[in-house]
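What follows is subunit A.
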Amino acid sequence: MTEYYRQYLAVAVLIGAALVMVGGMLGLGSLIRPRRPQPQKYITYEAGSDPVGTFGQSNVRYYVYALLFVMFDVEAVFIFPWAVRVEELGVQALVSMIVFIVLLALGLVYAWRKGVLRWA
Partner candidate 1 sequence: MKKLKIPGVISGLGVTFRTMMKPAVTVQYPHEREDPPPRARGVIALKEENCTVCMLCARQCPDWCIYIEGHKEQRPPRREGGQPRAVSLLDRFDIDYGLCMYCGICVEVCPFDALFWSPEYEYSEPNIADLLHDKTKLGEWMSGVHEPEPLEIGAEVKKK
Partner candidate 2 sequence: MSDDVVAVETAEADIPDPVVGVLAARLGEALGDGILAWEDSFGTLVIRVKPDSWAPAAEFAKGELECDYLSFISGIDWQPVTRPDGQEGSDLSAPVQPTEMTFGVTGSAGRFQVFGHVQSTSRHWGVTIKSDVDETDPRIASWVAIYPGADWHERECWEMYGIVFDGHPSLRNLYLPGGFEGHPLRKDFPLLAREVKPWPGLVDVEPMPGVVDAEGGE
Partner candidate 3 sequence: MGLVEKGVLSRKPLKPVTWLLNYSRKYSLWMFQWGLACCAIEMGAALASPRFDMMRLGVIPFPASPRQADLIVISGTVTDKMVPAIKRLYEQMPDPKYVISMGSCANCGGPYWDSYSVTKGVDQVIPVDIYIPGCPPRPEALLDAVVMLQERIQQEGLGNDELVARWRGEPVEVV
């Protein structure tokens, strides 16, 4: 158990280290970097023109992809434990896994046939 916690302590330490590095570098930089506000410096960059209009809406097709992704991600979550124990679990698990994969693949096929995988 302690071994286990130690492992995750390492994870925490690394997270901390990353933050310390980011903070430290920025801090170090702030010592030697200039600050010179200029009237247009803080305007959003838009290839040299005045930014016009508001943000638009992103496209629905991104969403569909994201959705597909979630479904398959979930699938992967179940595949991994199985993958670790393929041998031990044997045929029965293999069959259920194949059924599982095929069912989800059906979803993919459905989306494909419905044309949501096409861009336009």
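Just so it is clear, a residue touches a chain if its C-beta (ideal position, glycine included) is under 8 Å from a C-beta of that chain, and two chains touch if they have at least 3 such contacts; residues count from 1.
Regarding selection, all candidates are chains of the complex that A comes from, given by their letters.
Computed from a prediction, not measured in an experiment: that's the story for all the values here.
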Would you mind flagging which of 1, 2 or 3 touches subunit A in the complex? 3
Spell out the residues on subunit A that touch candidate 3 in their complex, using ranges where they run on. 30-41, 43, 45, 48-49
